[in-house]
Every structure is written in C-alpha cells, then in structure tokens.
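Complex shown without one protein chain; remaining protein chains in place.
Letters A, B and C mark the chains as written, and numbering starts fresh at 1 in each.
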Amino acid sequence: MEILWILVKIIIVFAVVMLHVMYATYFERKVIGHMQVRMGPMRVGPHGILQPIADGLKLFFKEDIIPTVADKKVFYAAPLICLISALSAIAVLPFFEGFAIANINIGILYIFAMSSLASYGVVLAGWSSNSKYSFLGGLRSSAQVISYEIAMGLSLVGVMMMAGSLNLTDIVHAQMNSPFKVYLIPQIIGFFVFVVAMFAETNRTPFDLPEAESELVAGYCTEYSGMRFALFFMAEYIGMIVMSCLAVTCFLGGWSGPFEVPGIPFFWFLLKVYFFIFLYYWVRATLPRYRYDQLMALGWKVLIPLALFNIVLTGTIKSIFG
Amino acid sequence: MKIQYDTKKSLVERIFLLEIVKGLGLTLRRLFSKSVTIQYPKERKELFPGFRGKHALIRDPKTGTARCVACMRCASVCPARCISIRFTTDEKTGGRKLESYEIDALRCIFCGYCEEVCPVNAVVLTEDYEYSDYEREPFHFDMEALLNNWDKFVEKNKIDPERYLNPFLRPRGLALGELPAGKRMDVPEEWTLEGQVVWKDGKAVSAREAAAE
Amino acid sequence: MEPLEIAQKIRERFPDQVIQVEEHRGQVGVIVKKDRIVEMLRWLHDDPALQLNHLADLCGVDYLAKKDVRFEVVYNLYSIPLRHRIRIRAEVPEDDCRIDSVTSIWMGANWHERECYDLLGITFDGHPDLRRILLPEGWEGHPLRKDYPLDGGGKRWSGYEEVVEKSKRLRQHDFYGMYQDPTKKAGLEDARE
Partner (left out) sequence: MPENKSESKQTTVQHMAYEPYTVAMGPQHPATHGVLKLDLELDGETILECKPTVGFLHRGVEKLAENISYAQCLPLTDRLDYIAAMANNVAYSVAVETLLGIEVPLRAKYIRTMVMEMARLTGHLLWLATHALDIGAMTVFLYCFRERENLLDMFEEICGARLTTSYTCIGGVRQDVTGHFLESLHAFTDEFPSRIAEYETLIDKNRIWLQRTQGVGVVSAEDAVSLGLTGPTLRGSGVDYDVRKHMPYDAYPYVEFEVPIGSKGDVYDRYRCRMEEMHQSNSIIRQCIEALPPGPIRAEDAPDLVMPYGPQKVVEADATFSSGIIKLVEDRKRFIKGDVYVAAEVPKGELGFYFVSDGRGVPYRMHIRSPSYIHIGALPFLCKGQMVADVIAIIGSVDVVLGECDR
C-alpha cells in the first residue's frame, strides 16, 4: 500500500515538474522578452501560451542526427544521465508538511550527489560528440561544476550546523523554530555563496560557459538535435527547479509563510520557488558572461573562502550563544 | 580629447554589487514598459513614400498600357543590368515601339536609378515589399506582370494613378529647370527648391518662411 | 610639409630612383624604380622631418598597353603626427613581376601585399606568408589584370567542380522520396545519373 502511495506521489510530482519545465521555458522567453522591450512568443495560442507544446512537438519529431564519428553508446547515454540524475534529485524535496517522496536523513547529500552526476552527463556529451566545440564545452563543464560543487557544499554547512540535521524536512522545521523564522538572515553569507554557486551549478548566465553560444556555438550540446537536445534542455530546467527548491528549503523556510493559505499547503513554497526561477531569468537578461579562468578564480578565491569564513562564524556564534 | 573614466569602486559598491543591482533595476523597470516591436502580419509598418519595393510599370490611364518610350535610359543606367527592353523602330518616323520590357527582380539591387532617370515616369518601384515565393519564375517580371503589379498596387493602396507621386519620379529639392518635362509634376511645397525646409526655433519650417521672418 | 616638397626631398635623396613626379588635385605621386623601394620607404618612415608612419593603402595597378611598364605598386603614405601625405608608385615590369616586401616596416602591409599578389600576381620578396587571400587556393589567373575577362573567361575553378561532384554524391541520399532535384528544373544535368 505504501509503495502504491509512493508511486502515486512520484507520478504527481513528475507530472507537476514536467509541466513546470514546459512553462518555465515559456515564462523565460516572456520575461526576458519583456525586459528587452519586445513581446516574446506570440504566435501559438493567445500570447503564445501553447508555445511550449509546439516546441515539444517540433523537437520530438525532428530528425535525430548522430555524427558518424561519435561514440554512439556514450552519445545516447549522456542526455539520459543528465535527465535522470536531475529528476532523481526531486525525490527528497519536501514540498509541504509531510509531502516528500523520500524523506531520507541525508537529503542534502543526496541532492549533491545527483547534481554532480548530472555534470557527468554534460562531460560525456562533450566527449562523445567528437566535436571540438563540444569537447571544450565538456572540459569547461567538468572544471566548473566540480569547483562550484565545493563552494555550494560549504555554503550549506552553516545551515546544517544551525539545523543539526541533513534531512530537508528537519531543516525546515528547525527554521520555523528559529528566532528569524528563516535562515536567510543569520546565514546571509552562506545564502550569497549558495545563490552564486547555484547559478554556476546549473550552467546559467553569467556562468553558462559550457554552452557559451558566442564562443563554443552550443558547447557540449552542439552535435545534439531533436529529442536528445530536448533532454538536455529539460535536465537544465529541472536542475534549476531543484536548486531553487533547495535554496527555498534551506534558507527561506520551505513551505512556511507569514500566514497559512487554506487548502493550498504548498502555496508559499511555490511562490518562493517561482521567485528564484524569476531570478534566474532576471540575471540572464542583465549580466554578461564570465571567462573560464575568471570563473574559476571567483569560485576558488572568493566563494570558497567566504563559505569557509561563514562556517567559522556560524560555529563561533553557535558555541557562544547556543 | 582623452577619455576620462573611473572604474574604481568603493568598498560599499564592491560588497553590495551596486552596479549589478542597478542593472537589475533597469531590466526590472523595462519589464513593465511597453514593447517596441510590432506583430508583423497583424500590424504593418507604415512605409514612407518612395520606399524601393516591387517593380511596376505605370499603366497610363489614357492609353491603357505602359508609358515607356523605349529610350533605354533605365536599361543602360541599371548597375545590375537586370532590365532588358526590346523595341522596333519605325522606318519612316524613327519612332520606337516597345515590344517587351523585362525586369529580373532577383538580379535587381533596388537602387532606384531606373525610376530616377526615366523621362516619362514609366517605371517605378512601388511600396510593396511582400512578394516572396518558392520559385524563381515569378520574379522574372515581363511587361504584363509589371503592369499587373501596378494595378495591384493601385488597388491595394487605393491611390489615384493620375496623382501618384514618388520622390524618385520627381526628386525632392531639385529646381524645376533641371527636370525633364515629364517629371515636372505638382508636388508638395516641401519638395520644391524654394520650399525646402530649414530648422528654426525648434521646428522645421520652409526656407521661404524663415527668410520672410 | 607640402607634398611637392616631400617629392623634392625624395628626388634629392634618391636621384637615380625617381622617374617622374605627378600631381593631381593637390595630391602628389612619385613614380620610382622598384630596386631600392624598401630603403626609400624606410627612410620616409623614419626621417624625423617626414615621419610617414601610416601606410594608408597599398595596391597594385595594371597599366596594360597604357604605359611601357605594365604594373605599378602604389603606396599611399600619411604622417599622423605631421599631417602630410605622399604617394609612392613603384614601377614593376611584367617580365620581372616582383618587388621587395615592406612588411618589415609596416606590419599591416602583410595583407595588403597578399591581396596585391592574389589579384594582380605581383610577387613580394621577403613576405612572410605570400598566399592567395581573397580567392581560394588553386585559382587560376589574377582577376584584376586587365587581360582577365570579366566573366572569368568561361573557366571554372577546380574547387567548384569538386563541390558539384560532392553535391551529386550527396543527392543520392534521397530521403523518403521527398527530395526534388533543383537542378532538374534549372535545366542542368541530372545529378542522379
């Protein structure tokens, strides 16, 4: 019975996430469009509301081109690795009180593990395409994701120390009982490091180097087309959603809000996640792109020391007051 | 002039990423401003007279056919050599009779020289720019097609073919004496040499008015 | 300095090199022999009274049947600090169609000389990388020569033939029978046969 309930939950969450992915693309194009004093998609349906469906159909029916010199097996596997690991990370996210597919004790570590695995998909895609641009994209991705993983992990250590748990539900509970109700204020440094690392981890502007279209054409997915390309795309958006959820859970108090909204227990959670997704788009519309070496310098020389400082600070305060 | 710039930032600016926040503020403001694009097939941009678009031969309302007298000026001035004209010469009078007039629109570079040199205002580039096709054939305009283009243009834009005015048929700002007889048309005062505009006190006025004041 | 004064200075310095001085619309061209061209240009570049440091333009001209010496290489020099200009025109005969390269004086002369070689067939001795630049490798002839016909003389570039061959090969992949051969319509040879 319990397995059935879990299956139902999985299906519900999967459907909701996929719908969000679809409309995240639409929302992105609209938001960036309006920020750039244009309209965004306007053709399919009123105000282009059916655009994601049209895109999906188009990508689905496109010819699947595989370069003759590509390493076929890896080439097939790479987008799946990306998508599956991105999807798996959703399993431990608590959407509202008592609703998480798997409420495991090492939720944060699990998410880290999954997001590192997703980067393997990118690296393998770059390698197996046997294209020079893809290869450079894969190289960049491996360097970038691995170094930003550290900063991200360290930035969450403060949260773990304050909550005393790696379980995401427990972290939310701990936040609700804390004096500020959210960890944003005591962990502001950690939050800053986390947000920057979050952008880098999901390969979004200003850290979208693995697919920097002006230098590497499309980076690791240069040789991909049709559905396989769409899988990468979905993985990227799911990654964004997961990272936003993680940020909301760890710093903004998860599903808790200033008042209860009757009947919609996930109202505040969704609202906060939407804000983060909007932030992604907003930053993309505003900032230029870093260069590879500058990105690494930022990660290793600024973010990791900051995160370490944050750990020391949190520890000191905790040992004095707590 | 040496450029002065100061890219140094104060500590506050550095810590709080002020310049990035300002940029974010700008994009957020623009999110709520009106967009400048137009939705093309629904809305169309209004073109200015003299837009160099689809070719046409003006159908003379009196004769019902083209005004062209086969003087060959357009064909010889055309930099792309896309106009070809055939004519027969009357042995007795020496007058020419137009046999065919063809424009290869795919060769044309839309410089407008042909309409400018035409002494009788026969050929014109209309303000129609929507004539794409899947084949090459429809872009090879023969005389019939060119006259048809004109008819369609007249019908679509509801213009009076007698009064049709194009700045290339009668270039703005030229003295009357410089124009051949066929080009001495009635034009807005702004187009004549005497009535040309100058800037005075924050608005454009005709030179004659400006001199009078 | 007035251009004619510069021309006079050149004549004084290289009396046996200067053939003629021409003036047109206030611009002075000094026609010189090609033998000591690098020396002369280096002197013009370095002399403190002249300082012609900006090589504005370098091009070749083909005077087929107009002059005794067929080619000329034209150096348009300008002095940015002193604001004067002079034109040096070095005569290059057809039977000895080569001249010394000035890339050692101006780095920017590199591509100018390659273009001149490409389009007019004048060889520049001492040029680091004298290849065709605007036309593809393997092009026959030099198009800006006056005896090169405007339509290319009916000859086809070998690379073009290769492209045609390749496209013929690729057209054999007929996807779902949907492919319509555009060459059929245009009256070209049927590619699939």
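Observations
Here, contacts are C-beta pairs under 8 Å (C-beta built on N, C-alpha and C of every residue); 3 or more make two chains touch, one makes a residue touch a chain.
Because the structure is a prediction, the values reported are computed rather than measured.
The chain not displayed here makes contact, within the full complex, with A, B, C. For chain C, the residues touching the absent chain in the complete assembly are 22, 24-25, 27, 29, 53-57, 59, 61-62, 66, 74, 76, 80, 83, 85, 87, 105-112, 115, 119, 132-136, 143-144, 148, 150. For chain B, the list of residues touching the undisplayed chain reads 1-3, 5, 7, 9, 17, 19-20, 22-23, 26-27, 30, 36, 47-48, 50-52, 72-73, 75-79, 81, 84-87, 109-113, 116-117, 125, 167-168, 171-175, 178, 190-191, 193, 196-199, 202-207, 210-211. Residue-level contact of chain A with the missing chain is found at 32, 35-38, 69-71, 74, 127-128, 130, 132-133, 135-136, 205-206, 208-209, 212-217, 284-294.
The rule we apply is simple: only the chains that are shown with their structure count from here on.
Taking each chain's centre as the average of its CA atoms, chain A and chain B sit 52 Å apart. Each chain gets one centre point, the mean of its Cα atoms, and the points for chain B and chain C are 37 Å apart. Shared contact sites, meaning residues of chain A that touch two or more other chains, are absent.
Within the complex formed with chain A, the residues of chain B that make contact are 20, 23-24, 26-28, 30-37, 39. The touching residues of chain A, when paired with chain B in their complex, are 31, 33-39, 42, 282-283, 285-287.
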